[in-house]
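As you look at this complex, bear in mind that one protein chain is not there, while each of the others sits in place.
The first chain written gets the first letter, and so on, giving A, B and C; residue counts start at 1 in each chain.
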Amino acid sequence: MSVRVSEADFDVSAEIAQLTAGQTNIGAVATFTGKVRGEAHGRPLTAMMLEHYPGMTEAELQRIETEAISRFKLTASRIVHRVGTLQPGDNIVLVITCAAHRHDAFQALEFLMDYLKTEAPFWKKETSADGHGTWVDARASDDAALSRWRPKNI
Amino acid sequence: MSVRVSEADFDVSAEIAQLTAGQTNIGAVATFTGKVRGEAHGRPLTAMMLEHYPGMTEAELQRIETEAISRFKLTASRIVHRVGTLQPGDNIVLVITCAAHRHDAFQALEFLMDYLKTEAPFWKKETSADGHGTWVDARASDDAALSRWRPKNI
Amino acid sequence: MIEVQIEARQVTLRYFAWLRERTGVSEERFALPADVVTVRDLMTALQQRGEGFAAAFAQPDAIRAALDHVHVKSHTAIGRAREIGFFPPVTGG
Partner (left out) sequence: MIEVQIEARQVTLRYFAWLRERTGVSEERFALPADVVTVRDLMTALQQRGEGFAAAFAQPDAIRAALDHVHVKSHTAIGRAREIGFFPPVTGG
């Protein structure tokens, strides 16, 4: 179980290999890679800057990962999130979940992404072709996605 | 969009790179890797043999992938399934889904795995430490997983 | 002349996993008997082909079939299919 904030890119195969090396109780490995798209709200995007809250970011990611481990039968997991200036096509985030069975791996993967999107302190600023920078607005759909993991209202 | 049946192993990063090269409309890449576990039903497992139905396998995988593309907003997808003799820890299957947004990638990934598990003509034979070979039984839980993608009974 | 052609129609049969092991056959050409209409009829006919086939087809409900690479139910008519595959429920992935 580990989290990492980094300017450097990641390699999905290498990260999986680290998590699964020598393990023979892992039957399911699920990954999610988030990438910078080439347009935002119909405008071409030339760069994306990712800012975070050093100290709090690592604490939040650890907390989210610990919560996932308590809810799902995970053998291993990893969160890697990049910061700094990225280009369209670049990787932003990697989440990996390893479990004996696929259902736990899938559920934990979606849980981790839903929490990461709404609670980990990262902020994106998009630069369009004319050099104009815009802070990305939070999406209501991300808050909605999170609500499914919470106890139902009585 | 592609499917492949192969005795050779696969590399997750290389397969993702092929699917995403030059694309800037992909914001989400989800993968599932199925692996051979070191025990089955409480007994240590020394090898797993995977048999398939050449011709029908490729046709079924194509059909399943086409169905996923019709249901979800996918930019690209890939299914790779190994056959032959595998050891604990070896990769069995890889499914990759690429989409603009993560929800489509996750839904399509689970859909593809649920259909692959119940409709693609592969059969596993497990060899235990004493050399005894056992054909794996189909799991009722896999049939149950499939039912969620079907229209509800009226 | 037409009846003779129907009686003699040759199909390819393929067997997988424990069906292949029990029959001792992976693939064969087979002359469809005239009274065989459905996949289930064919399973019943194959049961009569000796010990291996009797063991393989002893529990027809545990067997799945495909006509020309498409999954079918056992009550499906074989029709003009050229290849019939028999196998246990699938266990890949």
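Methods note: contacts are C-beta pairs under 8 Å (C-beta built on N, C-alpha and C of every residue); 3 or more make two chains touch, one makes a residue touch a chain.
Nothing here was measured: the structure is a model prediction, and the numbers come from that model.
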| item | value |
| --- | --- |
| Missing chain: touched chains present in the view | A |
| Which residue of A:Ala30, A:Leu50 or A:Leu74 touches the chain not shown here | A:Leu50 |
| Touch residues of chain A, complete complex, unshown partner | 34, 50-53, 55-56, 59-60, 81, 92-93, 113, 116-125, 135-139 |
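Everything below uses one rule, namely that only the chains that are shown with their structure count from here on.
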| item | value |
| --- | --- |
| Separation of chain A from chain C, taking each centre as the mean of its C-alpha atoms, in whole Å | 50 |
| Chain centre separation (chain B, chain C; CA means) in Å | 27 |
| Interchain centroid distance [CA atoms averaged], chain A/chain B, Å | 23 |
